[in-house]
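Not every chain of the complex is shown here; the ones you see sit where they belong.
Lettered A and B in written order, each chain numbered from 1.
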Amino acid sequence: QILQEIALSNATELISKISNNCYEKCILTPGSSLSAADTACLDQCSEKYIQAWNIISRRYLARVQSDSKGLA
Amino acid sequence: AELLKFVESENAKAKLQSSIHLFTDLCFKKCVPSITTGSVSQAESTCMQLANCVDRFLDTNIFVVNKISQSMQK
């Protein structure tokens, strides 16, 4: 139950961050619908964000484990 | 039960208002880059008046939800 809630809040947070960052970067002048260019940009942007999230997760976990002196 | 229903509906109202504040802040920043006296620009009008900014944000959100669901199924 608790595990599921954490997993859910984790996914919700990820979705919210991607939406905010990619809306900001891709939808410069919102029109009457998403254009093909908008969708292509959102697709690219989401991929990059998920990739970034994977890289950062691995790195931060590694650093937390190896270096207990770090404060954040 | 009546009280519980009342509290629930008030909570939903508060959540709705919080989303509206979030979207207004987002759309104001996106659609109104600077304050000019006089008439509203064409781009500002298209962006804000027709509420395209909210509609496209919600589209973006749905796009991302689908994208994440797909990458979780892989």
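Heads up, the rule we're going with is that a contact is a pair of C-beta atoms (placed from the backbone, for glycine too) under 8 Å apart; a residue touches a chain by one contact, two chains touch by 3 or more.
Predicted model only: the values in this text are computed from it and were never measured.
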Full complex composition, in terms of the labels displayed? A x3, B x3
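The rule we apply is simple: only the chains that are shown with their structure count from here on.
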Centre distance in Å when chain A and chain B are each reduced to the mean of their C-alpha atoms: 19
Per the touch rule above, chain A residues touching chain B in the complex are 11, 14-15, 18-19, 22-23, 26-27, 29-34, 38-39, 42-43, 46, 50
Inside the complex, what are the residues of chain B that reach chain A? 26, 30-31, 43, 46-47, 50, 52-53, 55-57, 59-61, 63-65, 67-68, 71
